[in-house]
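Each remark here refers to the structure printed beneath this line.
Apart from one protein chain that is not included, each protein chain of the complex appears where it belongs.
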Amino acid sequence: MNLTRRNLLAGAGSAPLLLSAQEALSQGAQPKRGGVLNIILNPEPPILQIGVNNQTPTLICGTKITQGLLKFSPSLDPLPELAKSWTVSPDGLEYVFRLQENVKWHDGRPFTAEDVIYSVMTFNREIAPRLRGVLSGIGEAAAPDPHTVRFVLKQAFQPFLLCFDATALPIVAKHIYDGNDIRSNPANARPVGTGPFRFVEWQRGNFVRMERFDDYWKPGQPYLDGILWRVIPDGQSRRLAIQSGQVQMTTATDIEPFDIPALRQAPNLNVTTRGWEYFSPLFWFEVNHRVKPFDDKRVRQAMSMALDRNFIVNRLWFGLGKAATGPVASTTRFYEADAKLPPFDVSKARALLDEVGLRPNAQGIRGSFKYVIPPYGEIWNRMGEYFRQAMRQIGFDVTLESTDAGTWGSRVANWDYEATSNVLYQYGDPSLGVERSYVSSNIQKILFTNTAGYSNPKVDELFAKARVAATEADRRAAFSEVQKILVDDVPLLWVVEVNYPTVTDKRLHNAVQLGTGDHACYDDVFLS
Amino acid sequence: MPGFVLRRILKSVLVVLAIVVCNFLLIHAAPGDPATVMAGQSGAADPQYMEQLRRQFGLDQPLTTQLWIYLRGVLQLDLGYSHRQQAGVAGLIADRLPATLLLTGAAFLIAIAGGVTAGALAARRAGSWADSLITVIALAFYATPLFWVGLMLVLLFSVYLEWLPSFGMSDPGLALTGPALWWDVARHLVLPAVTLGLFYLAVYARLTRAAMLEVLDQDFVKTARAKGVPEGRVLRAHVLRNALLPVITFAGIQAGQLVGGSILVETVFAWPGIGRLAFEALLARDYQVLMGVFFVTSVVVVLFNLLTDVLYALIDPRVEVA
Partner (left out) sequence: MTGLLRRFTRHPGAVIGAVALLLVLALALLAPLLFPGSPWDMAGAPFSPPGEDGMLLGSDSLGRDVAAGIAYGARVSLMVGAVSTIVSILIGVALGALAGYLGGVVDDAVMRFTEFFQTIPSFVLAILLVAIFTPSITSIVAAIAIVSWPPVARVVRAEFLSLRGREFVQAAEVLGKRPLSIVLTDILPNALSPIIVLASLNTASAILLESSLSFLGLGDPNLMSWGFLIGSGRSVIRIAWWMSVFPGIAIFITVLALNLIGEGLSDAMNPRLRKRGAP
């Protein structure tokens, strides 16, 4: 790297707003053809077709095969993918997408507007539970020509574009799925997409092999010859694999938080926590409002005050996160910085509980309840252990219950719990990822709804208003107000905005550029 | 003899069927079903989605119907279909079984060969320092958690010495074939097989030593010695042969335990076998796969027991096969 090139890049620094200096440098480095990228795949997903399965590993792996119409920058601006341009009518009802030409499916058939309409109106409407509501708001879908798609909404819905990421609305081949049962389609085992890599082989418990798709629609791309996804179920083995160079990349929860500080020091590795802005996972402790005394907001306020969020971020997450300030993550649109939870204060929390009338007995116990530990890894256990000690400080005796995925899911879904924790993605906009946990119309016996049972008519009204408001200013006003109400009501005990680390070998370039990070299609990733 | 074998087979089939039914009921008694697991892992769900999944998995049928369907399948050697993984259970297990058989087979050989040799050595020099050393080492391995030994071996041979790979069954990145692939697999096999083998090696060493001492005490050995048969021949022809009986009995029982141990070892070493398949299936409530693994392991264990009985009869003609 010589000085002139560096200066040149510094001058061009304003253009790639979404790139860090590090990646700008690698952008400057000439992309190189060839090489196979080894990535860790953990836990091994059951199937690789996005939409049919939406676990994080499926999404990270499947996005290399299946693409979306759009992709999103870290500041959540839409960027072209299968759609090369788009227009939105002033009333916010009509969306027209111009599609890329010369796009081929991995089986050689051409990609057309019909595939997009089928994917949106049939495939995803049938199997994407999160967006079913949004998609049924589409009044009309038409293809005026093979490379144009037009959607007309029944009602304005400002975050509509945000739904077109590959992880939310994957575009699948109509000729493969139409007329067949989606969930049992044999293609789910060998996904066919438009992406830069095509599926080759899956040795269960061992690896998934993808090869460069030679007919990919961007000429000369992708740069890599293939991607090898390696299944390594043990955390320490994963760390060893990235350290020793056996794999060049780890994602999401592959590496335990406590290993990150050491990996940051490793000369051959880069560690970044960017690339999760689109998802903005928010971790919270959840109490069941149907259980006394959790129906009293002062009790919830006291519990929230008993949590030392900085301690949690530093000690439990090893700095991989940010103390949450409210229901909306700071990386999500319409975050209201003025709506803040009261700070950590144990004596104030105790006083509040005294005021409620929950007086401690001789052993200093005001009450006891059970906490169900979600079965997703060590950090969840540590969070439960922290929660128990923190509640002990204000006089609650907490018993922890271990569960497996089946038990946890069914107990939370059936409201059969007193306290637990959860992480939910925010998908860039409160109407998409926040509203669902607080509005009373979404109190359902289903996971990831308002399982806590919180209900506040004012909150319902504000979320409804923000959902359909046509202008950004109106939405902002409603969201600001709702956030202020929520931080006072504390329906959930928000704790950490989680920043998952992506660890890459220094020879690997462009791995994290978008707001969806390692969920990108990787047509521009290369090894030097 | 054929009558005996036939009766044993019939009994074994009944035991296996009972196991299948029990597992089915046990597994379905657990709270939560595969649909909730899948919903939990995909971060979103609604009633229509849950219903789709349950219908697809056949969970909307009454339990007795599900049991009947499953039993009928098993009797036709059809282990069902994992909707979660969108693959036939028999295929999933067949993919993983060779890895586990290789691992447990290697571990079994290490344990039997090492254990019988060490036990025989100890018994021959009963009371000497060599005997004490062997006994103490055997006890030590016997008293150490299996996964712990695995971790320590990884620390020593993979992390510090960097001699052997610490996980996986081969390196898919190298795309090896033929002898090179076998060599690679062998290198990957060393640590897990030794880990799994050491514990059982300790057991066999203790068993062999005890059995040999008992046999050494018996009259026919004393007679042989008195007749001037060379000591080495006495040990080989008379003592070891008879001392092997309890070892074989135990080995038959132990075949099943090796599968249990392989769950731990496969977890530590990321070995792609059925132990891990079963554990992951359990955590994900992948009923069909879990029951399939149980079925296969039960069959393997029953076969081993049969084999032991036959071996027993061959080694010791005095045992009546009735």
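As written, the chain order gives the labels A and B, with residue 1 at the start of each chain.
Note that in this section a contact is a pair of C-beta atoms (placed from the backbone, for glycine too) under 8 Å apart; a residue touches a chain by one contact, two chains touch by 3 or more.
All values reported here derive from a predicted model rather than from experimental measurement.
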{"item": "Visible chains that the absent chain touches, using the contact criterion stated earlier", "value": "A, B"}
{"item": "Sole contact to the chain not displayed, among A:150, A:315 or A:484", "value": "A:315"}
{"item": "Hidden partner chain, touching residue among A:306, A:358 or A:373", "value": "A:373"}
{"item": "Option from A:259, A:418 or A:435 whose C-beta touches the chain left out", "value": "A:259"}
{"item": "Residue touching the undisplayed chain, where the options are B:165, B:197, B:261 or B:292", "value": "B:261"}
{"item": "Missing-partner contacts on chain A, residue numbers", "value": "235-236, 239, 256, 258-259, 262, 315-316, 373, 375, 378, 381-382, 384-386, 388-389, 399-404, 407"}
{"item": "Hidden partner chain, residues of chain B it touches", "value": "11, 15-16, 18-19, 22-23, 26-27, 29-31, 139-140, 142-148, 151, 155, 159, 203, 206-207, 209-211, 213-214, 217, 246, 250, 253, 256-257, 259-261, 263-264, 267, 278-279, 282-283, 294, 297-298, 301-302, 305"}
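The rule we apply is simple: only the chains that are shown with their structure count from here on.
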{"item": "Approximate Å spacing (C-alpha centroids) for the pair chain A, chain B", "value": "40"}
{"item": "List of chain A residues in touch with chain B within their complex", "value": "36, 38, 43-44, 46-47, 53-55, 127-130, 132, 183-184, 188-189, 203-207, 209, 228, 230-234, 236-237, 240-241, 246, 375, 404-411, 413, 424-425, 444, 446-449"}
{"item": "Residues of chain B that touch chain A when the two form their complex", "value": "30-34, 36-50, 52-53, 56, 82-87, 92, 95-96, 99, 154, 158-159, 166-169, 171-173, 267-270, 272-273, 276-277, 280, 282-285"}
